[in-house]
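As structure tokens, the structure follows; a few thoughts come after it.
Note that one protein chain of the assembly has been removed; the remaining protein chains are unaltered in position.
After this line comes subunit A, so read on.
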């Protein structure tokens, strides 16, 4: 289980403090797939970074009782000047996994082929996302954090992600933030809405959609 207790994140700006996440509490059980809907600037990415432990909250805390992935997002997680292979090496080292197993999985899943030997900074955003997906899935976390990037690649790649995330390991938890309600509807079991840093937990996904559309 992951429990967030009174999470608050403030950033210092030129005009005083900007409260990005405002006293957010919730928990995610094993196997639960929580979709958090939020418009641009509502604090989605900040929240996912707090859950991941990338950023420290200003107050409150996150209790992680299962292994939690890094945020699967459009940026971050890779050293741009290193090749895909060297990034795989680094990740396999810090998570204590066998490099060859990791590499074979990533190479097979991402279908990046020879590009894996090129520096990541030369990748297109689609290639980057494919590498990020493959790498995250190769570590086998109990809970995967996804920041918007669920729909990357062509339909075949999307099918692969879907199979890996929902069919092969259905007991895996997911926390997904997005501004697309159809993504949340398609993938999640639970839903919440984030508005100006405040989180509203909704009883079901259609009520989350209503909340999201009406009171934005």
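FYI, a residue touches a chain if its C-beta (ideal position, glycine included) is under 8 Å from a C-beta of that chain, and two chains touch if they have at least 3 such contacts; residues count from 1.
Here, contacts and distances are computed from a predicted model.
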item: Per UniProt record, name of the chain withheld from view ["ABC transporter permease", "3-isopropylmalate dehydratase large subunit", "RsbT antagonist protein RsbS" or "Fe2+ transport system protein B"]; value: "ABC transporter permease"
item: Option from A:78, A:105 or A:209 whose C-beta touches the chain left out; value: A:78
item: Option touching the unshown chain, where A:16, A:96, A:113 or A:170 are the choices; value: A:96
item: Absent-chain interface as seen on subunit A, which is shown; value: 11, 52-54, 56, 68, 70-71, 75-82, 86, 89-91, 93-96
